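Supplied in structure tokens, the structure appears directly below.
For this view, one protein chain was removed and the others were kept in their places.
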Amino acid sequence: MSVSGLVITLSEEPSARDRALESLEAYPGIERGQLSDRWLPVVVERPDDESGEAVFREISLLPGVEYVDVVFVHFENADTKQGALGNGQTKGMHGSPQVTAASNR
Amino acid sequence: MNESARPLSRREVLTRFLRPFGEPLARTSRRLQGAAPKDRSENPEQVAVIQGRYCLAYEGTFCSACREHCPVPGAIVINDGTPQVQRDQCTGCGICQEICPAPKNAILMLPRPKGPRHRE
Partner (left out) sequence: MNRRDFIKFSAMAAATAMARRKSGAAEAGPGEASNGEGNSPEWHKAPCRFCGTGCHVRVGVQDGRVVAIQGDEKADVNNGLLCVKGYHVGMILYGKDRLTQPLLREGGELKPVSWDKAIDVIAKRIMEDPDAFGFYGSGQWTIPEGYVAQKLMKAGLSNNHIEPNARLCMASAVTGFVSTYGVDEPAGCYQDLDECDVLIMWGNNPAEMHPVLFSRVIDRRSRGEKVRLIDISTRRTRTTEFCQDYLEFRPQTDLAIANGIAHLLIQNGTFDREFVDRYCHFRQDTEPDSLFGKPMSFEEYRQAVAKYTPEYVEELSGVPAEKIRMLGELFGRRDLRITSLWCMGMNQHSRGTAINRLVHGIHLLSGHFGRPGDAPTSLTGQPSACGTAREVGTLAHALPGGRLVAKEDHRRQCEKLWNVPEGRISSKPGYHTVKLWEKFCTPTNQGGDIRTLFVQVTNPGQSLPNLHKHFRGKKGLEDKFLVVSEVYPSASTELADLVLPASLWVEKNGIFGNSERRTQQWYKMVEPPGDARDDCWMTIAIARRLYELGHSGMKDRDGQFIFAMKNDEGEEVPIWQWPHYYDINVDKRLYEEYRPFTWMKHKNVAPYDELVKARGLRWPVVETDDGGWRETRFRFSGFDDPFVEEGKRIQFYHSVTKDDRALIWFNPYEPAAEEPDKEFRYWLCTGRVLEHWHTGTMTMRVPPLRRSMPHAYIEMHPDDAAEEGFSNGEVIQLMTRRGQIEAPVWIEGRGRVPRGSLFVPFFDEHRLVNLVTLGAVCPISKEPDYKKCAAKVGKVGSSTPAMAKGPEVRP
């Protein structure tokens, strides 16, 4: 089992933000917290960390989602490494986007 | 860097298997700087988490200061240039957070969820 605490940065644009919130409803295993301005805390619970990472990636690709920060990760078996903490970010510069396509900042 | 089957670097081997001997540099550092010998001992209630978003190494420039100053060899490992905390090794001392030079400190000390002690 894996539990992650994420902060989703939503678009500044209200209609896009609403759309994102709607699509987030559709996700199983996501618990929404209190929206602060355009930052939404959520908890994602998954049976294993692989699918946890998949959810994380999918969320960052949703329209209206600018960025996803991982602030908390719990893995049940201790030797699983903390791979998810890359924040979906690709390292890079010089032509390659610094962040995933969804986070157009 | 997408080289498959990359062999472990010597540094990785050493940081994983070499045990520390004597006083860790971080403690010497405090003394040398004349800083109060703030007790930076282990704190099992917390664990370090690296926020890639703010970490210089994840951002494409180079840094591994946390790895170098962590008193527990192997608690932070560098893979392809980016640091990762091995939760089971981290003692929660917080030294890495203290020294992280990123413009926004990339290290969060989070409560380690493992027992009723943590319930408020």
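Order of writing sets the labels: A and B. Residues in every chain begin at 1.
The working rule: a residue touches a chain if its C-beta (ideal position, glycine included) is under 8 Å from a C-beta of that chain, and two chains touch if they have at least 3 such contacts.
Since we're looking at a predicted model, the values are computed, not measured.
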item	value
Interface residues of subunit A (partner: the chain not displayed)	1, 3-7, 9, 31, 33-43, 45, 67, 69, 71-72, 74, 90-96, 98
Interface with the undisplayed chain - residues on subunit B	1-3, 9-11, 14-15, 18, 20-29, 32-33, 53-54, 56, 59-65, 68-69, 73, 78, 81, 98-104, 108, 110-111, 113, 116, 118-119
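Just so we're on the same page, only the chains that are shown with their structure count from here on.
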item	value
Length of the line joining the C-alpha centres of subunit A and subunit B, rounded to whole Å	24
Complex interface listing, subunit A residues touching subunit B	67, 69-75, 78-79, 81-83, 85-87, 89, 91-93, 98
Of all residues in subunit B, those that touch subunit A in their complex	49-53, 57-60, 80-82, 84-88, 108, 110, 113
